[in-house]
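Removed from the display is one protein chain of the complex; every other protein chain stays in position.
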Amino acid sequence: MHPAFQAVLTIAVGVGGCVGYFYFSNQLLDRVLFPDKGIHAGRNITRANIIRPWLFLFPALAALGLYLAYPVFETLRLSLSERLPGNKSQYVGFDNYQQMFSEPKFWEALTNNMLWLLVVPALSTAFGLLAAQLSDRVRWGNIAKSFIFMPMAISFVGAAVIWKLVYDTRPIDQEQIGVVNAVYLFFGGDQPITWLTQIPANSFLLMIVLVWIQTGFAMVILSAALRGVPEETIEAAIIDGANPFQVFFKIKVPQIKNTIVVVWTTITIVVLKVFDIVFAMTNGQWETQVLANYMYDKLFRAQDWGVGSASAMIIMLLVSPILVWNVYNARKEMQ
Amino acid sequence: MSAIVGTRSSLVWAVHLSLAAMVLLWLFPTAGLLVSSFRTTDQISTGGWWNSLSASEQNLTLRSAAPESQIENDGVFVIEGNLFEQGSEAVISVWGTSSRSIDAFKPGDEAPLKDGSTITVQSNGDYKRQGIEEITGRRGQRIFATALTPPEFTLDNYHKVLFDEKNRESMGKAFLNTLTVTIPATIIPILVAAFAAYALAWMDFPGRALLVAAIVGLLVVPLQLALIPLLTLHNQIGIGKGYLGVWLAHTGFGLPLAIYLLRNYMVGLPRDIIENARVDGASDFQIFVKIILPLSFPALASFAIFQFLWTWNDLLIALVFLVDSSGETTVMTKQIIEMLGTRGGEWEILATAAFVSIAVPLVVFFALQKYLVRGLLAGSVK
Partner (left out) sequence: MTNLTLRNVEKTYPGEVNVLNNINLDIRTGELIVFVGPSGCGKSTLLRMIAGLESITDGEFTIDGVRMNEMPPAKRGIAMVFQSYALYPHMTVRDNMAFALKIAKKSPKEIDTLIKKVAATLQLTEYLDRLPKALSGGQRQRVAIGRSIVRDPKVYLFDEPLSNLDAALRVATRIEIAQLKESMPESTMVYVTHDQVEAMTLASRIVVLANKGIAQVGTPLELYETPDNEFVAQFIGSPAMNLLPGRVVSTGEATSVSIEGGGGVISSAVATSADWQDAIVNVGIRPEHMLMESSDNYAFESVINISEALGEVTQVYFQQDKAHSSPVIAKLQGIHRDVRNKTLRMSAEPANVHLFCEGQSLRGR
């Protein structure tokens, strides 16, 4: 029970520490540094109010700075240096990048990632839109949504096991327990296929796993957006003689265009970071490598921090347009 | 919509059918795992799980009781019993005593054995082996039977995966470890984020807009970038690999979403209420604790669910910051990866282990779906 005890202690210390920090720092500010009494009461209150926001923000900013902002720069530095014995490093310019670009595995990972970027957001959004539209029109829609949404709660590793069973292959003289092979043989296949080694189909089979997980997310968001489409515009279109498909594609979809973009970009970010699925199902063999797994290989198997960091920077580079776009939109919204 | 005159019923049916097909397609893989986790090795290898609900024709390898249980009766040595476990309703159609001819005999036939004894097997599995000499050997006679077995499920896999002391890959410990990682990693970021979100939503200070934008930016920074710098840092300051490190890492990585979500929610709270509290004499700290926190409960719940699912399901951060070579601190996701390597074909164990790990998130999911949906809607950057 040692770790469990440690966990309880951490919760107590963590929570108590946080609350204590906030409480006592406020007390210190109001009672000791700038008391709201005496001749300078007014001035002191104003001063305390200038400092207070930073008291509230400090722990969060410290954690964000240390765990997200600092690593971006440190990784950039590492990607430009070579590790020397004794915790030292040496600046080597773009050597790591050059080495990485000369590796076929990197290009394979990059190509696969691009494929993932095309396929997964597109399919997830399309299926999500379909599920949202269909489930909003039937009475048992909420139950249906629940089940399609469910894979969201399942870990990538769990999903990998689930789908490995689906793709499982048994020798020809045995009953197939993977449904794909069972169906394949049922429809006249000669012999069971080890699907995960079939290039290039295997990459797509891995993508299906992520599509299966992300469709629910897309559905939930798009369903809310579809419900936000004013009923009057739909009724007007029906009176104008539009059929259900025209209503959907010409009236509803254009009105939720922005939400579709949001869903698409969010899934794109998930795809760029995808690691567990590939790690668990093929570990990048049979030409299924992706950047995140390539990076993990470099960092923790080959212990090559330079190239590993360089590949992490590539992921960062791919994310940046979305980052800029999001920040731009957030700033616009704040004004 | 249904009230509109002249809506074609064929289309309505198409909607119902396509949605049903989609739901089945989405459920099928998970159902496979769930069903498989309740099946025995034999059942799994003899057919797809989708057959498990109907009686199936199976080729079984059974064994009679060992010779030590023989009884001598008027100079005849007899071993009697039933090949199946108690309560089984399997029906044997043909059987044999050698793997080369598993269908040599019908129920009731008498089969000669090498040592001169004979064995008779009935369709319900009752057998009687008799010989005039004492039957020797340590183990019982193997019987190859083709039997129609009714659906049968077992909890043995779960027992083995969770509680078996001898099982080195026990999920029991990993389960506790995962829990140990998850709970502090869920609670602490909420607290830290809530204060920051309040400041960003309701306090006036220079640079506020810039900070909000920065947090939106950090929302998408891939945590892959953080692995090496932070592992180095943890090693330097003496945390090394362990729970403290993984808690801190999860806190750091969870904060942008937490702050973003909570701030968006808090900004939407009525300004009047907060100002009224201010007129009532509440300090910022009191406003936060007594007004904002209780009113933000839905958003706090949303984020708590996200963070819980994310930390529970995480593999990468645990691999990098927690799991060391001793294996004492392994988490469930890591354990499953191990099993995929060492027990690739043993689906009953794999399925059970995987299901143990996804059961808790599924319960959380179905119980608190409302908050999850609300959080998703608030959390996707507009």
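Each chain carries a letter (A and B) given by its place in the written order, and its residues are counted from 1.
Here is the rule we go by: a contact is a pair of C-beta atoms (placed from the backbone, for glycine too) under 8 Å apart; a residue touches a chain by one contact, two chains touch by 3 or more.
Remember, it's a predicted structure, so these values are computed and weren't measured experimentally.
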- Query: Which one touches the absent chain: B:119, B:221, B:248 or B:277?
  - Reply: B:277
- Check each of A:8, A:45, A:208 or A:224 against the chain that is not shown and name the one that touches it. A:45
- Which positions on chain A touch the chain that was left off? 36, 41-43, 45-46
- Query: Footprint of the hidden chain on chain B, which residues?
  - Reply: 270, 272-273, 275-282, 286, 290-291, 294-295
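As a working rule, only the chains that are shown with their structure count from here on.
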- Task: Flag every residue of chain A that touches chain B in the complex, lowest number first.
- Result: 3-4, 6-7, 10-11, 14-15, 18-19, 22-23, 26, 30, 49-50, 52-54, 56-57, 59-61, 63-64, 66-72, 74-75, 78, 127, 130-131, 134-135, 137-138, 141, 144, 146-158, 160-166, 168, 170, 174-179, 182, 212, 215-217, 220-221, 224, 234, 238, 244, 258, 262-263, 265-266, 269, 272-273, 275-276, 279-280, 292, 295-296, 299-300, 305, 308-309, 312-313, 315-316, 319, 322-323, 326-327, 329-331, 333-335
- Note on the structure: Note: in the complex, chain B contacts chain A through residues 1, 4, 11-12, 15-16, 18-20, 22-23, 26-30, 32-33, 36, 44-50, 176-177, 179-180, 183-184, 187-188, 191-193, 195-196, 198-200, 203-205, 208-209, 211-230, 233, 243-244, 247-249, 251-253, 255-256, 259, 283-285, 288, 309, 312-316, 319-320, 329, 333, 336-337, 340, 347, 350-351, 353-354, 357-358, 361-362, 364-366, 369, 372-373, 376-377, 380-382
